[in-house]
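Inspection log for the structure reproduced underneath, given as structure tokens.
Complex shown without one protein chain; remaining protein chains in place.
Residue numbering begins at 1 within each chain, and the chains themselves are lettered A, B and C in the order written.
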Amino acid sequence: MLIYEISRKGRRAFAQAPAAAPSSDSLPRRFRRQRPPQLPEVSELETVRHYTRLSQKNFGIDTNFYPLGSCTMKYNPRGANRAAMLPQFLERHPLAPEETGQGVMACIHELQGELAELTGMRAVSLSVMAGAQGEFAGVAMIRAYHDARGDTGREEILVPDAAHGTNPATATMCGYKVREIPTGADGDVDMEAFKAAVGPQTAGIMLTNPSTVGVFERRIEEIAATVHEAGGLLYYDGANLNAILGKARPGDMGFDVIHLNLHKTFSTPHGGGGPGAGAVGVNERLLPYLPVPRVAEEAGRYRWLTEADCPETIGRLCTFNGNTGILLRAYAYLRMLGREGATRVAEYSTLNANYLMTRLREAGFTVAYPQRRASHEFIVSLKGEAKELGANVMDFAKRLLDLGYHAPTTYFPTLVPEALLIEPTETESKRELDGFVEAMVRIREEAREDIDSLKGAPYRLPVRRLDDVKAARELNLRWEA
Amino acid sequence: MLIYEISRKGRRAFAQAPAAAPSSDSLPRRFRRQRPPQLPEVSELETVRHYTRLSQKNFGIDTNFYPLGSCTMKYNPRGANRAAMLPQFLERHPLAPEETGQGVMACIHELQGELAELTGMRAVSLSVMAGAQGEFAGVAMIRAYHDARGDTGREEILVPDAAHGTNPATATMCGYKVREIPTGADGDVDMEAFKAAVGPQTAGIMLTNPSTVGVFERRIEEIAATVHEAGGLLYYDGANLNAILGKARPGDMGFDVIHLNLHKTFSTPHGGGGPGAGAVGVNERLLPYLPVPRVAEEAGRYRWLTEADCPETIGRLCTFNGNTGILLRAYAYLRMLGREGATRVAEYSTLNANYLMTRLREAGFTVAYPQRRASHEFIVSLKGEAKELGANVMDFAKRLLDLGYHAPTTYFPTLVPEALLIEPTETESKRELDGFVEAMVRIREEAREDIDSLKGAPYRLPVRRLDDVKAARELNLRWEA
Amino acid sequence: MPFIPHTEEELQEMLEAIGVERIEGLFDEIPSSLRSASLEGLAPGMGEMALTRLMRTRASRDEQPACFIGAGAYDHHVPAAVWELTTRGEFYSAYTPYQAEASQGTLQVIYEFQTMMSELTGLYAANASLYDGATALAEAVLMAVRANRKVKSKRVLMPRTVHPRYREVVRTIVANQGIELIEAPLDDTVGRIDPEALGRFEDEPLAAVVIPQPNFFGALEEVDRLTDWAHGLNALAIAVCNPVALALLTPPGEWGSNGADIACGEGQPLGIPLASGGPYFGFMTTRKDLVRQLPGRIVGRTVDADGRTGYTLTLQAREQHIRRSKATSNICTNQGLMVTAATIHLALLGTEGLSRVAAACHEHTRELVHKLTAIEGVERLFDGPFFHEVPLRIPAPADEVLPRLAAEGVLGGLDLSTEFPEWGPALLVCATETRTSEEIDRFAAALSEALHGSGRRAHG
Partner (left out) sequence: MPFIPHTEEELQEMLEAIGVERIEGLFDEIPSSLRSASLEGLAPGMGEMALTRLMRTRASRDEQPACFIGAGAYDHHVPAAVWELTTRGEFYSAYTPYQAEASQGTLQVIYEFQTMMSELTGLYAANASLYDGATALAEAVLMAVRANRKVKSKRVLMPRTVHPRYREVVRTIVANQGIELIEAPLDDTVGRIDPEALGRFEDEPLAAVVIPQPNFFGALEEVDRLTDWAHGLNALAIAVCNPVALALLTPPGEWGSNGADIACGEGQPLGIPLASGGPYFGFMTTRKDLVRQLPGRIVGRTVDADGRTGYTLTLQAREQHIRRSKATSNICTNQGLMVTAATIHLALLGTEGLSRVAAACHEHTRELVHKLTAIEGVERLFDGPFFHEVPLRIPAPADEVLPRLAAEGVLGGLDLSTEFPEWGPALLVCATETRTSEEIDRFAAALSEALHGSGRRAHG
């Protein structure tokens, strides 16, 4: 039932709006709408009841193991939420004088520094609002760098074929052509193809390391040297930083610019699809181009660096200063982790992934790169199950939901057939991992015994499999009475 | 699964305790325990996940219509919760100097005054922690009053046979004998029996008005006069105040002492069984005996009245000052209601009860006192359904749960056979009431069609009917490994 | 109409169904002489926005300095997850779990809570909580008198080392039931009961002996000897404990040769905010064979019609809604939401975490005592072991010193001289795990200044 279906015309049960409706006659008639917008007319209790019940229809980290590959669904500390929602933080206007924001700016400034330290970059800007915006900022800085040098013939960005879709989409948004680099049989970049692709037309390369196939790109130093030699720059997609936090740093690998997803590695909530927060970090070379604003400290006082301070900046990417509330959560999390805690993130997320991969392999599932260490995630290919039992990735995914596990990422990366990309994260216990293996084995059993029944899953959720084709063909995007 | 079953020995996943264990060697060995207490050893994520999932197994007002008679399960405003949980309120030590508590004491002082106004009493004390404690305080004051006058021969308290069990239990705790007064066929006190029972042995009478059978005691003034003439006092049980808030006042009816349940009429949360908060109000006669502490105001400064100020007080009933956090919620609620809002509570709770009673009667159910107006609640007797269909109160109750409605109060009051005491409250909409009628009709249909199936309900909840006999016979009150 | 959902149209439909013209008609059974006039003492209603503004203004008056007061309520860290979970609507807005099938969340929480309390106190059976520490003790006294089959007495030994407020509350509650509270003295060199001095209470039968641990002064009682002494007289032993201290101290169930019979106390230290004094919760546990005398709600494990494990209220035959005037108590609510918080709090801390909290409290208090007693004229009132509270003698009236400390942002403890004037000016101080060394230093500096600084007043 929709909130609109609970609504009754003329219901006025709020303690939430100004008591009386002041006259707005001073607004000229020609600007005023004729028909009021139709919003729900419900009581506070009806609202609370409706959304409480709706929330219960969701899986979240707080309710279920959620091993969604490449999304780093780790525990979001409640202490970080409370800290970020202190009234003084919530109530500050973004254009209020800097004097009223020294507390929040101190947090942002320290976070800039800590992230630079963790990634080995020279400086970090936090005024980007999501990972994809961080990517955009990164590639825009590469472009600004070449442009500033008058090096305008570089039209291509190299992107591995296994990369996240945002990488090629971003390169296009920045006016570049995309050239895809194939992945070798061992999961690393195909070096021969890579070297053949690099040239004077190369503006840069976008890489994730560990890569989206879940392994560490071992020849990263050689890749970096090759690109730099050709005059290009290296962009690091931070989606998988969780795997190497405190263990290896993009800056040391030769990357010139990075973005981070704070909602992944730094455990801010995913919120049903955002808000996230990006961070972009650069080495000395790209420093002038960082997006504004950033926080600077001078003699214990914090102030915003703007266009006036950074004339070569690529500019602003948000109305104000970025997703401050998310930055505060990341800051709180990182302070609780500290030096040792940061390294443990990589250690235990890698441990969990390798353990789960081992257990699934022992249970007879096919792992995509069995000769490699898993990073914080790994791929199971259900090609065999699909062929022999008729049970594909979607069938396993839907049945996992029935058994209380959120599905891993499905059909990605596309170069592995029937791929499940599995990322357990460090905050899950061995008990959950063992339970997941049992569930996978059980589903395979069920496929053997009654494939039709399996194809009907899920059975225990608020709805069964949804008709996506109907949704797209007979578009219904809003309620109508 | 219990939190203890998730526990693993040696797990230390907290950011919640002091980092290192300081030595406690300075505690002499003979005082120290040999075996540490076995508490769960779980991570923060496991804890959050466990209790989030557990919470989803509850019905609450926030999820379901909850027409539990005599419990006034109305909406608990979230704004009141937020107000009461402001950090400065939460962090104040109860023995901190009064100077650091002027804000909270101002709220308590105003609440004392507003409740006195609403009930027509001379003064109110809020240092009682629950309704039953309010009852105790009330009867103890009656005792103190007689004792102070040397009137020590009064050994009996009169209690209607339909009264809440707390009434006779309280009278006993105060050292009185209980004499029950029968209820007349019209739901009012049987006046003949009542008059025969009143005498020089009568210390007082405990009444709820409207009474527990859901009707207004029409001859209350005559009752009051009779008791007072005999030298006794009248005690008002405020459980049903919601029905007459702003419409009629116990003080005007002749009551000498009252208690209120703030978690009922004033909408503080029930919290799975508390905490509630009581209030006791008295007329001039009993003023000296009010429990301490109370807040007094002098020249804009608030201070606690204690034994030193009130030498005849019956004393203290709590370690500190009562359930302050609950009082703040009641205060916030009452301020949002205001003068008009308070009266509307009675109006719409009475409207809802009479409407629901009418609809159920029209649907063929038997109402206990059909010739009377319902107050904020009323009784349906399922005697007919039990006899003709074999479907008793418990069967209806359990099946209601399946259909998404919390059951009304069952088998109370006991003088009506197969009683369902139904209290919809003013915060429920007509839609919910109509849905409840439909559910009742549907269950009666189901009883006709398949009584065995009905007896198996509930089917859709986390558990089916529980074996209460086994629970009591084979006592298992704690987990053991 | 805040919180009331009816539209005008619905109102008319409903009135028509009932057969009255106006809502007013529904109140026609109330005699007109009783109809209220306008409620002039009440202000008009305000919206949530205005209410929020009002409450924040009130709250901002009450900014709290660093708290070194204990005396029955303690400033512990409460993890954020505790109240974010506890205030979930399904916990917050549920009632007593009468319909067990629709209340498994609350019921399982209470069962887990009972297990935790049983572990902390070393006694099998816990109830689902009582109002607060003082009323829990009152109920324990009533229970002991009821339960003691060997000694049909109404005399209970209540030492002076029990919190004065607890003693007052017990007196208020049991006074009308003919129970006599005998005050046992303390040994004022060590601030605890002197087991040697109890002989004079042996002449008349005692139903029960109350034994606090730690006691009101923070001192550790000789609980083994006291328990055995009580049992020697066939009296029941009632323990009053701080639950955080029980992470380190011998649990009541193991006191003396046979253990205490009933344990109770204040649950506030387990995740409940100070909040000017409430809501808190009292806890109570007892031996298995006394469980039918235990007051309050009790949850038991059982099975459902399909044999699945489930939880339900049990032993309800003891309670007022069944037994009426013969009930063991008139109690009908527990402090459910507080118990939910405490259970989550204890799960988050775990065995090791609670021990660390307890040890940190002890160590911080040692540090505090060390630094304060370095000030001239400040000394411990008693020798002997303590947990996390200590009474200190000071060389100036407490009611002059405390305001000066408050001006420096320090709540410098409880003024003992009101209750115990015989010891002269004295403060009962406490430092939990939340007090930092910086705050302790601030306290010491402010106290030194107040007593000996340039601005000090003369005193006798």
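As a convention for this text, a contact is a pair of C-beta atoms (placed from the backbone, for glycine too) under 8 Å apart; a residue touches a chain by one contact, two chains touch by 3 or more.
Keep in mind that what you see is a predicted model, and the values were worked out from it rather than measured.
Among the displayed chains, contact with the absent chain in the complete complex occurs for A, B, C.
When the whole complex is considered, the residue among A:11, A:154, A:294 or A:444 that touches the unshown chain is A:11.
Mapped onto chain B, contacts with the missing chain fall at residues 8-19, 41-46, 48, 52, 77-79, 81-83, 87.
Of the residues in chain C, those that touch the hidden partner chain are 48-49, 52-53, 77, 79-80, 84, 87-88, 433-434.
Note that in this section only the chains that are shown with their structure count from here on.
Centre to centre, using the average C-alpha position, chain A and chain B are separated by 48 Å.
Taking each chain's centre as the mean of its C-alpha atoms, chain B lies 21 Å from chain C. Residue positions 11, 44, 48, 52, 56, 61-64, 75, 77, 79, 336, 427-429 of chain B each touch two or more of the other chains. The residues of chain C that reach two or more other chains are 1-6, 10, 45-48, 51, 56, 79, 81, 89-90, listed in rising order.
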